[in-house]
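With one protein chain held back, the other chains of the complex are shown just where they sit.
Labels A, B and C are assigned to the chains in the order they are written; within every chain, residues are numbered from 1.
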Amino acid sequence: MSSPGKRKLNFALAINEALTQMLESDESVMLIGQGVKSPWYVGNTCKNLIERFGEKRVIDTPVSENVTTGAAVGVAIAGMKAIVVHPRVDFAVYAFDPIINQAANWFFMSGGRSTVPVVFWLIVNRGGEQAAQHSQSFHAFFSHVPGLKVVAPATAYDAKGLMIAAINDKNPVVFLDERWLYGVEDNVPEEIYEVPIGKGIVRREGTDVTLISFSWLLHQSLKAAEQLAQQGINAEVIDIRSLKPLDEELIISSVKKTGRVVVVDGTWKFCGYSSEIISLIMENGGIDFLKATPLRVNLPDAPAPASESLEKVYYISTDTIVNSVKSLFSK
Amino acid sequence: MSSPGKRKLNFALAINEALTQMLESDESVMLIGQGVKSPWYVGNTCKNLIERFGEKRVIDTPVSENVTTGAAVGVAIAGMKAIVVHPRVDFAVYAFDPIINQAANWFFMSGGRSTVPVVFWLIVNRGGEQAAQHSQSFHAFFSHVPGLKVVAPATAYDAKGLMIAAINDKNPVVFLDERWLYGVEDNVPEEIYEVPIGKGIVRREGTDVTLISFSWLLHQSLKAAEQLAQQGINAEVIDIRSLKPLDEELIISSVKKTGRVVVVDGTWKFCGYSSEIISLIMENGGIDFLKATPLRVNLPDAPAPASESLEKVYYISTDTIVNSVKSLFSK
Amino acid sequence: MKYSSQLLMKLYRSMLRIRLTEESLVEPIQNRTINCPVHLYSGQEAVAAGICANLSKKDYIFGNHRSHGHYLAKGGDLKEMIAEIYCKETGCTKGRGGSMHLISPENGVMGIVPIVAGTISLATGAAMASRTRNDKRVSVSFFGDGATGEGVLYEALNFAAIYKLPIIFVCENNLYSTHMPIEDIRTDNHIAEIGPAFGLKTFRCEGNNVLKVYEVAKKSVEHCRGGKGPAFIEFLTYRLRGHVGPDDNIQGSHTDIRPLSEISKWKRKDPVLNFESYLLKKKILSEKKAAAIKDELNREIKDAHDFALKSSRPPADELLNYVFAR
Partner (left out) sequence: MKYSSQLLMKLYRSMLRIRLTEESLVEPIQNRTINCPVHLYSGQEAVAAGICANLSKKDYIFGNHRSHGHYLAKGGDLKEMIAEIYCKETGCTKGRGGSMHLISPENGVMGIVPIVAGTISLATGAAMASRTRNDKRVSVSFFGDGATGEGVLYEALNFAAIYKLPIIFVCENNLYSTHMPIEDIRTDNHIAEIGPAFGLKTFRCEGNNVLKVYEVAKKSVEHCRGGKGPAFIEFLTYRLRGHVGPDDNIQGSHTDIRPLSEISKWKRKDPVLNFESYLLKKKILSEKKAAAIKDELNREIKDAHDFALKSSRPPADELLNYVFAR
C-alpha cells in the first residue's frame, strides 16, 4: 500500500474509486446509465460496481436516455442520491427535458420543498474520427441554465473529489469529463474527500499573463506555459474546474495581477464559456487593469469533422495557445 | 387598400402574412406544429392557413415535439421547405435532438451534399404567472451551436421579413419571437420581402452610449433612450435582430463611436447572449476605445417565478436599463 | 365486490371536495383575482378519488397541469393549494409555481408540473428508488391522453417493465388534448393497447364510475405492491370544463372545439352526481346528510379562499431564495 497522499491513480480509476466508496458508504447512492456493466463502454470507470453493489443499485439501461435521466431525477426526488451516466454527452440531448426543464427548475418550482441530489455525468468525446454527433460539448449551455451546478475536472484528484462533492450536493450537478483525460495520472488520496464545488485553483503561478482553462485543455495550457517560460513569458495558469458556481475572485485577482488574459476553452466560441469569463473580467474593472486585449481560444465555429486531417486543425494545440499568448506581447 | 409601405400591421398578423404569402407563392413550403389549427394556441399567427392551404401543407400535430420537429427536418431533407412551430420554446426541449444533433450538423456531416431548409419557430413566453417551465429562453444556446442561424425580430416589419428570409434560407434557422411582441404594430409592406439574416440595424442614433438589444427589450431600450435623452444622455440603440450570424461591424463601429455600451438581453446572464457581445467588443479593441466598463443587463440567474410580485422584479424594466446606463456616467 | 359504507362515503366526500373546490375557482378566475393558468379537474374526480383511496400516505404520486384533484385526493392541504393558485407565499410552492405546480411531500404528492409527460419518468424513478429500498411503496403517474404523444411515456413503460417497478401509469383519456380531439392524435381511441406491447398488466376502465375505478386501482396496487411489476390503466373520462379556465370550448364559441351534444352526453355521466344518486338510492346517504357535507366542504373551501386572499405575495427580495438548496 502506498502512503497516504502519495498514491498515483489515473483519472478513470479515480472516478471508479469515488463511485465505489460512495456506493459503499452511503446506501442511498445509486448509479444508472448505459454501459455501467459493459466491459468497454464507459472505460473502466464502472469496473466491478455491478458485481459489488448489485443490480438494484447499479443499473445498466436500454438506449432510453430520456427516461433513464428522468428516472435518476425521480430517484433523487424520492430521497436517494442518483448518478446517471451518458457515455457521450451528445446522447444526453434526448434527455434535456429532465435535465433542463425538470431538475434545474425543480427546487425553485417547489418553493424550496423538494431537492434533487442528482449527478448528470456526461462524457465528452473528442477525436477518433467519430465526427459531429459524437464530439459535441455543451458546457456553456449547462452553465447558462439556472439551478444547475457544473464541474469539469482535469486531474485524477479532482475527478474523485468533485464526483464525491457532486454526489453529496443537494442540487443537480452536471459532471463533465473527457475520455482524453482517462489516462491522466496523479496523486489521489485513498480516503473519501471532496473538492469543493465553486472553487478554482491556480495550477501554476505567474506574473505576465493568466491562462484560464479547464478539463483536458488545462494540460495543454500548462504545457504552453512551460514553453512560454522558455521565451521569457511567465504565465499563471488557472483551472476553473467548477464552471458554475464560478470562483470569480480567483479569476479577477489573478488577472488584476497579470493584466493579461487568455481563456482556453475547448468548446465553441460564439456564446461559449470563455465569453462569460471575458465579460466577468470586464464587469469587474477590466478596463482599468487590463494591459492587453483579453483573448479567447476556442474550437472553430463548426461541427466536429471525422477525418484526422481536419481533426488536427479542429482541436486546440499547445502551439495555438502559445501563439495566442505571444500575440499579446508582440505589440 | 393602403398605399405601399404605409400599411400598419401588428407583429402576429405580420407573421401570418409571411406564412400566407410563402405558402401561396411556393408550393414546397409546409407548416407543421401544435396549434396551427387552434383558435387560441399560437395567437392569430396561423389564422386561416389550414383552411386555405389544406391539411397536407399545414399540419396540426399530437403532443410529440420530437417527431414533429424531426419530421420537419425530414421534409426539408426531402427537398421541401418546412416551418415547425412550438407554442413555447420550453416544449422544444424534447426536440433538441433533431434541432441540435441532426439539423445543425446535417449539411456539414453530409459533406455539403444535403441541405436542411427548415425554420424552427419557437415562441418565448414571459410572465402571466406561468412559471419556470413556460418562460425559458435559450437564445444563447441556439446561437452557440454551429450550423444554426438564429433570428429574433422586434418589429412587425422584421417579423415578416425575417420569417420570409428564414423560409428561403438553405440552412436551419431558429426564429425566436415572444408573445409580448404580438401586439406591436408598425409599417409592413404588403408584398413579399426579406430582411437579410446577418444584418442588425440602428434604431436610434446617439453619441454617448450604445444600447444593444433584440426582441421585446428593444422597445424597452428605446423607451430608456428617450428618458435618458431628457437627462442629457444621447443613446444609440441597436437592434441585433440576427443573433447569428451577427452583424459585428455594426456593433463595433457604434461602440467605437460612443465608447460606452450596455447590452440589454432578456435572457439569463451567465454564459448568455450578452457575454458574446461584450467579448466581441473586447476582441475588437475595446480596451482602446471603451470609456467605461461595458455592462450587461439580463434576467437574474434564477428560473422564472409564478407570482406577479416576483415577476415584476424578475423581468427587465425600462428603469433598470436607465439606471444601468446612468451608472456609466456617474463616476 | 362489497364496499363498507365508510369507504363509499369516503369516495363520495373525496370527489365532492374536488368538485366544489374546482367550481369555487370559476369566479375568481373570471374576475381576474386568479391570474395564473388553471386547468380544472371537474368531471374526472372519480379517477383521482378511486386511485388515491387505494394508496397510503407514504405512496407517491406525480401529476401534470390538471392535478388539483390528484393533490387533494392524496391528502394535499387545501389551503395551501388555493393559496398557490392565487400565487401567494403561503401556497404549497410558495407562489413560485401557481396552479400547475403543486407539491406535498409529506403526503406523497411528489411533483406536479406542466411539461406534458414530464413527470412520467420522474415517477418511474421514484418507483425505482422504492424497489432499491424495498420500501413497498407504490408510485402513480397521472397523465392525459395528450401525453401519449410523447415518446418518453413508452420509454418509461419499457423501463418499468424490465425492472418490474412498482408503478401504475394512469392515463386519463378525456378525449381532448388542448384543442385536439383524440381522433386527430391517434388512429383509434384504444390507448390501453400500448400496455401489453411492453409487457405491463393493463386495464381499460370507465373513468366516471368511482367504484369501477376503485376496483381496478385496487388490483393494480396489489400487483405493484406484490412485486409483480408495473400496471397501466386507461380511464375513459371527460373534462366538464374546457382546456384552460372555466371556458367550455363549445363549438361556435371563440374557443370553438367541442360539440354541445357531446358535452351534454358527458354531463349525464357526471361522476359526482351519479355516485350521489347511487348513494341516495342505496340509502347510504340522505339528502340532509349530503347537504350537510356540502355545507361543511363549502365552508372549508371558503376558508381556504379567505386564507389565500389574506396571504401576501412572495416578497420581491426573496426572488433568489430557491435557486440552489444549501
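Everything below uses one rule, namely that contacts are C-beta pairs under 8 Å (C-beta built on N, C-alpha and C of every residue); 3 or more make two chains touch, one makes a residue touch a chain.
All values derive from a computational prediction rather than experimental measurement.
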Among shown chains, those touching the left-out chain: A, B, C
Of C:Ala127, C:Val140 or C:Leu153, the one touching the omitted chain in the full complex: C:Leu153
Of B:Cys46, B:Ile77 or B:Ile277, the residue in touch with the unshown chain: B:Ile77
Residue, one of B:Thr45, B:Ser64 or B:Ser242, that touches the chain absent here: B:Ser64
Per the touch definition above, residue among B:Gln34, B:Asn171, B:Ser242 or B:Thr258 touching the missing chain: B:Asn171
Those residues of subunit A which, in the complete complex, touch the missing chain: 34-35, 37-41, 60-67, 90-91, 93-94, 128-134, 300-303, 305-310, 312-314
Missing-partner contacts on subunit C, residue numbers: 148-155, 158, 161-162, 184-188, 193-194, 196-199
Residues of subunit B (touch criterion as defined above) contacting the omitted chain: 30, 32, 56-57, 59, 61-62, 64, 66-80, 82, 97-98, 101-102, 105-115, 146-147, 149, 170-171
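Please note the rule applied: only the chains that are shown with their structure count from here on.
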Whole-Å separation of chain centres (CA-atom averages), subunit A against subunit C: 41
Subunit C, residues touching no fewer than two other chains: 93, 95-97, 101, 113, 115, 118, 151-152, 323
Per-residue multi-chain contacts in subunit B, two or more chains: 90, 93-94, 131-133, 301-303, 305
